[in-house]
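Structure in C-alpha cells, see below.
Every protein chain but one is kept in place in this view of the complex.
Going by the order they are written in, the chains are A, B, C, D, E, F, G, H and I; count residues from 1 in each one.
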Amino acid sequence: MLFKVAMTVRLPHDMPRAQADELKSTERAVAQQLQRDGTWRHLWRVAGRYANVSIFDVADADELHALLTALPLFPYMDIEVEALCRHPSSIHDDDR
Amino acid sequence: MLFKVAMTVRLPHDMPRAQADELKSTERAVAQQLQRDGTWRHLWRVAGRYANVSIFDVADADELHALLTALPLFPYMDIEVEALCRHPSSIHDDDR
Amino acid sequence: MLFKVAMTVRLPHDMPRAQADELKSTERAVAQQLQRDGTWRHLWRVAGRYANVSIFDVADADELHALLTALPLFPYMDIEVEALCRHPSSIHDDDR
Amino acid sequence: MLFKVAMTVRLPHDMPRAQADELKSTERAVAQQLQRDGTWRHLWRVAGRYANVSIFDVADADELHALLTALPLFPYMDIEVEALCRHPSSIHDDDR
Amino acid sequence: MLFKVAMTVRLPHDMPRAQADELKSTERAVAQQLQRDGTWRHLWRVAGRYANVSIFDVADADELHALLTALPLFPYMDIEVEALCRHPSSIHDDDR
Amino acid sequence: MLFKVAMTVRLPHDMPRAQADELKSTERAVAQQLQRDGTWRHLWRVAGRYANVSIFDVADADELHALLTALPLFPYMDIEVEALCRHPSSIHDDDR
Amino acid sequence: MLFKVAMTVRLPHDMPRAQADELKSTERAVAQQLQRDGTWRHLWRVAGRYANVSIFDVADADELHALLTALPLFPYMDIEVEALCRHPSSIHDDDR
Amino acid sequence: MLFKVAMTVRLPHDMPRAQADELKSTERAVAQQLQRDGTWRHLWRVAGRYANVSIFDVADADELHALLTALPLFPYMDIEVEALCRHPSSIHDDDR
Amino acid sequence: MLFKVAMTVRLPHDMPRAQADELKSTERAVAQQLQRDGTWRHLWRVAGRYANVSIFDVADADELHALLTALPLFPYMDIEVEALCRHPSSIHDDDR
Partner (left out) sequence: MLFKVAMTVRLPHDMPRAQADELKSTERAVAQQLQRDGTWRHLWRVAGRYANVSIFDVADADELHALLTALPLFPYMDIEVEALCRHPSSIHDDDR
C-alpha cells in the first residue's frame, strides 16, 4: 500500500553541530536501507526547503508508523501523510 | 526536471452529466498520452477525495505550465506545484 | 485497516427538496449496509453541524476510496482521511 | 456522552530522557486505567505522527475536562474536542 | 450542560426578500421560545457581523444538536460548538 | 458594554512550579474580585483546554484593556476580543 | 469609543450593472453623511483591493452595529471589527 | 503617502524586567517624536492585546521601512503593512 | 515606488466563452500598454496556475490602485500587494 509522506525538518538552532551531523548521518543510513528494502520507494528534496516528498510502499499503516517513528530525525519533523490509491487514469497497473 | 503537482477537482454541481463525462473522458485520454510520453511520470489518487498527487518530468516550468493548462479539467482544478530536486540521501542518481 | 474519516455535507441551497430527500434516503441505506458489512464500524454525528466522524475498517486505501466515492452524497462532501494504527497504550489488541 | 478528542504531543526537545520516559510510562498507566473504566472507549494512533484519535464516554464536559487535565502529558498536548451525538443512520442504538 | 455556540448567517444573495423575511421571523419565534424554555440561556449579536454568540443549557449533545438543526436558518449558518465546564475561579457554583 | 473574551493560557514549560502556582493563585483572586465587582460577568472553562470563555461588562474598551492587561497571566495568554450588542431576538432587554 | 473596521466588498458577478451602481451611489451618500456626522472618522481605500480601512467613533457597540448593518453594501461585505483604546504612547489625549 | 501598520509585540518571557522597561521607555520616546514629526499620524491600542493599529504618513516605502526597523521593539514585533489611498467616498481631500 | 502584486484570476464557470475571450484580449492590450509605459515593470506567470507575479513602478499607492482597478479582469481577481524598498544587499541602486 502506498502513502505520500511530506516531511519538514526543524532542528533546534542550539543543537550542537556534532549532534546534528550524527543525526543526519544516521538518518541517511536508515533512509538508504529503507530504499534498498523497497519500502521507501521515492525520496525527493523540495527546492529551497529542508523538506522532502516521499512515497512509501508498506503493508499497512502500522508498518508505515513504525518506519517513520524509528527515523532519527522523527522528533524534529513535521509529517503529513496521505493514503494513495491506484488512479483510474494511470497507465500502470501498479505505479510505484 | 521534476515537479510534484497536487490537483483537486471541483466540478460545479449543476454541470450536465454528459458534459462532465465528456470532460473526464478527454482528461483521461490526455493524461494517459502524457504518461506514455514520459512527462506525467506518476499519477496516484488520494484516498477519499477527488484529487491526485502527480510527478511531472519536464524540461522546465514553461513546459509544465503548458501541459497543465491544456488539461480539460484545468478550469475546475485547484493546483499546487512544488519544484523537486535530487535528495542527497536518495540511492537513485535519477529518481523518476 | 482502520481509517478515521470526517465528512461535512454541503448541499446546494437550490437543490430541490425531493432530490435532497432522495439523496439522503439512499445515503442512509448505503451507510447502514456498510455498517452491517462491518466496513463502516462507527458513525457519529458532530453536535451542531451537518457532519460526521466515522471509523472505516477496510482492506486498504483502494477499498476505502471505492466505498467513499460510491456514497450518494460524495459530490457534496468535504472529506478528511487519517490512517490509524494500533496505539501502544491501547488495552485492546484490535480496537475496532 | 461521547466526545471525540484529538491529541498531539509536543515534548520539548531539551526534556531529559528520563523525565520523558517517566511521563510516558505514567501516561500509559493512566490511559489504560481509563480504558478499563470504560471512559476512554477508543484510542488509536495517527499514522506517522505523535498523536492520537480518541473517543471518551463520560457523564458530561466536566468529567471529560477532569480526565484530560489529569493526564501527565496534558501540559505538552494540543487537544481538540468535538461533542458527538447518535447519528440518525447508525444501526447501533448506542454506538460506543 | 453548557455549550458556547457561535453562529454566522450567510443567506444567498438571490433569496427572495419574502422568503428571507419569513425565515428570520420564524427563527426569531423559535429562538425566543427556546430562551423562555431556558435552553438558549444567552444570545448576543457580534458587532458589525450577521452573527451571534450564544450559550445553550441542555441535557447533552443530542439535545443541543436537535435544537440547532431545527432552527429555520440552520442550512444557512456556519456553526462552531465548544463544550463548557465550571471554571475553578468562578464565584458561581452554577454560572448560567 | 459587553465583550466576549476568549483566553488561552500557555505557560512556559520551564517556569518553576512555585512561580506558576503563585501566578495562578493571584490570577484567581483577581478574577474573583472582578466577578464580585460585576465586570467579569461570566467565566467558563473550555472542556479539554487550558482556556476560558468570558463575558465582560465594562464602560468601554479602555476599561476592558486595563482589566485584561492587569491580569497576572496576561503575558502568557492569547486573547481574542469581540464586542457584543443586544440581539434583536433576545427576550432580555439587558442580557448580562 | 473608537473601532477599527475593515470592510471587503464582494459583489456577485451576475448583479446587474444598474443595481450595482445604485448600491454604490447610495452607499457613498450614507458614508459621506456619517463622515459629516463625525461617526465615520476616517475612511481609506486599501491599495489594489475593493476594500477599506475605517475608524468609527460611536457611543458603543450597539451604535456601531446599527450603522454598519444599515449600509447598503452590508450584505456583500466581509467585515472585521477591532475595539481600540487610547495608546499610552500617544501624544494625543483623544486621537480621532 | 499613508500606510496602515498593525504591530503585535511578543517579548520573550525570559527577558529581564530592566531590559524590557528600558526597551519600552525608549520605544515610547521614539514613537512620540515620530508623532510630533507628523510621520506617525495615529496610534491606537487594540483592546485586550499587546498590539497597536497605526497610520504612518511618509514619503515612500523606504522611509516607512527605515522608521519601523529603527524602533527599539522591532525585533520583537509581528508587523503587517497595507498601503492606503484616498477613498472616493471620503469627504476629506487629504484624510490624515 | 515599487510594489509586488500577485494576481489570481477566477473566472465564473458560466461566463460565456466570447465574453471571457473579450475580457482576456482587452486585459492583454492594457497590460502591454502599461508595460510599454514602464509602470508594469515585470510580469511573470506562476507555473500551473491562472495567476501572475508582477512588479509595478508607480508614483504612489493611488496610482497603483487606479491602474489595478482599471484592469478588465479586476472584478475576477484576488490581489495581494506588498510595498517594496531598496534592499541593503542589492548591488543595484535602483533595481527595477
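General remarks:
Convention: a contact is a pair of C-beta atoms (placed from the backbone, for glycine too) under 8 Å apart; a residue touches a chain by one contact, two chains touch by 3 or more.
These figures come from a predicted structure and were not determined experimentally.
Across the interface with the omitted chain, chain A contributes residues 11, 13-14, 45, 47-50. Listed here are the chain B residues that touch the chain not shown: 1-3, 60-62, 64-65, 81-86.
Where chain H meets the omitted chain, the residues involved are 3, 5, 12, 15, 61-62, 64-65, 68-69, 75-76, 79-81.
FYI, only the chains that are shown with their structure count from here on.
Centroids of chain A and chain F (each the mean of its C-alpha atoms) stand 44 Å apart.
The mean-CA centres of chain H and chain I are about 29 angstrom from one another, to the nearest whole unit.
Along chain G, residues 2-3, 45, 47-48, 61-62, 64-65, 81-86 each make contact with two or more other chains.
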